[in-house]
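With one protein chain removed, the remaining protein chains of the complex are shown where they sit.
Every chain is named by a letter (A and B) in the order it is written, and numbering of its residues begins at 1.
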Amino acid sequence: MENINSRLKFYCDADRCIECFACVVACQNAHELPVGIARRKVVTLNDGVEGKETSISIACMHCSDAPCSQVCPVDCFYIREDGIVLHDKEKCIGCGYCLYACPFGAPQFPKDGVFGAKGAMDKCTMCAGGPLETNSEIERHTYGQNRISEGKVPVCAAMCSTNALMIGTSEKVSELYRTRVLARGESKEANNSYLWNVAYNKQSRKGLTQ
Amino acid sequence: MTNHFGDIVANSKLIMMVGANSAVANPIGFKHFLQAKDRGAKLIVVDPIFTRSAAKADIYVRIRPGTDIAFAYGLLHVIFKNGWEDKDFIDHRTYAMDQIRAEAAKWTPEEASNVSGASVAQILEVAELYAKTKPAAIAWSLGITQHSVGSSNTRILPILALVTGNAGKAGGGCQIIRGHDNVQGATDMANLADSLPGYYGLGKAAWEYYAKTWGVSLEYLQSRFHPELDAKGEHKWMHAKGFSLAKWWQGVLQEEKTHSSAPIRVLWVQGTGITSMSQQVKIKEAIDKLDMLVVAEPFVNEAAIITDRKDGIYILPAATQFECEGTLSATNRSAQWRTQVVEPLYESKADHEVMFAFAKKFGFYDEYVKGMKMRVEKGEVVQYKDDFVWPDDAVREIARTVKSIGLSGWTPERLRKHQANWHLFDPLTLKGHGEMEGEYYGLPWPCWDEKHPGSPVLYDVSKPVNEGGMGFRNRFGMEHNGVSQIADETVTLPGQKIKGGYPQLTKANIEKVLGITLSEEEKAQMGPSWAMDFSGIIQKYAREYGVCVYGNARARTIVWEFPDPVPVHREPIHSPRWDLVQKYPALPDQDNNFRVATRFISEQTKQDWSKEFPTIMTSMRLVNLSGAGMLERTSKYLSSITPEMFANIHPDLASKYGIEDKGMMWIHAPHGTKIKVRAHYNRSVTADRICMPYNFAGVMQGVDLSANYPEGTRPYTIGESSCTVVNYGFDPITQISEFNAGLCRVEKA
Partner (left out) sequence: MKKYRVLLSSLLLSMTSLYAISTGTYDDPLYGTAMLNAIPKYFAFGEVFTYLQREWFWKGFLIALFLVPVAGSIHYMIIGPKVFSHDGKKIFAFGLFMRIMHNLAALSFLVLVPTGFVMAFGDFFGGGTFVRVCKNLHGIATPVFAITVLPMIIAWIRDMIFNMDDVKWMMIVGGYLSKEKKPIPAGKFNAGQKAWFWIAMPGGILMILTGALMFFLNINLSPVATLFGVSQIDLLRISAIIHNVLGMVVATFFMVHVYMAAIAIKGAIHSMITGYKEEEEVAILHSSWYRKLKEEGKV
């Protein structure tokens, strides 16, 4: 298997995130998503509670061993060499299993099926489109912009107003984050550790990593 | 901002935000505070609400709305008592600090705590940290200005910076964080009722100066005004302040005493949110009564919606920023050139086109645009061509005219070059490299002439004037009460060829101050003072002698023209503390400010408002909506973030009134208005106060106004405007409404 450190990853630095929704709206707007679908979400925990309030932006983490891809009954996921986890909307039946398998609640479902049933799953593509012809109109329509193919940064990270949202190879992102954490003093790290571990497959993910 | 964001990132060791929630109102700006924090700077947030900014602070101090001055004096008391002030700075560069000291002596931490609600321990902690950590920046925004003591608020914070010697220092200073694009520029260009552009005021000399630069006669300008003369035989209304945005409606309704030649009959709204002003019901009544309402906006301004009138409303489609070109001033006084991205869509027109069309119809187009065909020749402004190029010639007109804040160096050529080369500027120092070497990004004003690099930090005496340094401005005379207003001889900037402080340069004093002799030709061309010297000769000599045209003076800590020369705490007009109203009463009522009488003490003491209206009410901005929200609420994505108007309320307060989380409640204001909003349980507010966004409109006192929107223009979300219940109360100088400290009564709906 290729070097795990060269996979593209997101990380949201909760000490920076201020719940400004720039990432969310940038994503929705760039990919022209239906209202109600937010590939990226910003959530504030303990809203208004002094000393405890934390905001965080979260989307698909493009997991190394993508649990979503393991459970899909129609096998519509594929993982690119750079680690981006994508899926084929034409195959997807909108069953929701990927959501149940996903630790981060990334997969979402437009209610556009029969009687408002779940339609084809939609999730963050890391702005890398989908299996259709790269940069074709139909790809843009189905999966949103393909910025990666144009050498651009995903639009959410580009728009982040506080540089809380980082994107890059796992190695680079950890390096950047580590520098920040060191500058802040170690007491701050606790804020983020659980997300970090899950997304980056440190420690406790052994169950899924044979 | 006296400094700029990069400077905060690079140099500040402490940032104290008071009445600013930049995380929401200016997220990109706030990034820089977080970057500074990551570098080890301490962030203190003082706010009545535990905001998103407060959530990132090292120290959060919760104060009662409208008590910033009490809190600041609490800090000053501790600082003076412990001798932590910067004595040299005070001696050499300030005036009348003893009066501040005397006022501060009254504000023991206990009293400051009693009034502001901050604990004594917090006051001691913040005072020590702020005084001992250098450089320390203070930042504020509307939480400071929007009060009946707003102008005193905006003076007490700079005083803190002066006392601790943080003024004019890299990493220090006073950072007023603007919440919208070009707020700074709009102010500089005097979208105000009391001044010509560049803060020249409305005096006769100012009008004469502007008549020259516009290439028209003073008589012509006079002829545009009502002919009434005042006691001195001057044109009465030309030199009087106009109605302000806050109380223009009295010009229509005339319920309070007004001073004008006639009632207002037409309202023209262009680029401002009428529904984000207080007293919405009065505004509605006023619009109902007008002869005509014109709205020139990219989106339907809800001024046209809140009224019941069926005709006499004209909605003109104005272009958005993407369809126009020109300059903007950033919050740090840097200019930025904005390029047109697309031609105006459909029938919409750029703002200036709308105004040109208007001027043509009214027959003053030629005079209106003449200033753009003029240039300076031998100290005189003369017309040199028959046509003009937009926006370049407009920018040239500004550069030629607005010397007061140093826009002379802002030529379109330079600004375009900055835009094209922004990658060559260092974001932390704003310094240019390579081709842009020697200039600061956007030429932050003052930029005294075409060679000046701009001034990244105001009042910085460590740099030569020609490289962006300067002392304090000599604006208020040579002496006051027998004390010199000029900085002493220790304040000599590098490269300055005369010693110490000096007055502002005028035709009368320049020879004496600089020790030069002017030629007759120079004398003939030179304007009366540096601010009105088209010839640029005063600046030429200033450059040669390394001095600043506006002088090198002391910062005055008292403003003798104001009702409160020394800033003092005064309880909000509607105060929850009747006991403190007796001790810290409001100012006497005003007979005429911006043409209308305004109640202060009479309103405050009419009754103990807190009995009937026991809950404090304050307003906030939402990050996804700005101003009146009429633009953002037409975006489906932005409006889906906050699909409804709401108020944050503490569960304890809510349960007292039987209000459920996400249930509806009424908010009643002392002046008899009410709004119906959804209650959001939230602990960012304490149980004595509620907080709500001011970004909604389209519902008034429980009545849905959807039917008033022209077909297809109803935004995705509409809601009650908090401004319907914002209490009566205005600042005595600026007349801004007291948006952030009122009273209300909540009730389950």
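One rule holds for everything that comes next: a contact is a pair of C-beta atoms (placed from the backbone, for glycine too) under 8 Å apart; a residue touches a chain by one contact, two chains touch by 3 or more.
Predicted, not measured: the structure shown is a model, and the values here were computed from it.
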Touching residue (missing chain; options B:I641, B:A654, B:I667 or B:V699): B:I641
Residue touching the undisplayed chain, where the options are A:E32, A:D75, A:E150 or A:E175: A:D75
Touching the absent chain when the full complex is considered, from A:V49, A:I79 or A:I93: A:I93
For subunit A, the residues touching the chain missing from this view: 38, 41, 43-45, 56, 58, 67, 70-76, 88, 90-97, 99-105, 108-109, 111, 113-118, 194-195, 198, 204, 207-208
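Operating definition for what follows: only the chains that are shown with their structure count from here on.
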Centre-of-Cα separation between subunit B and subunit A, whole angstrom: 40
Touch list for subunit B against partner subunit A, complex: 23-24, 27-28, 30-31, 34-35, 37-40, 50, 52-56, 60, 623-624, 635-638, 640-641, 648, 682-685
Subunit B contact footprint on subunit A (complex, rising order): 15-16, 18-22, 24-25, 28-29, 35-36, 47-50, 53-55, 161-163, 180, 183-184
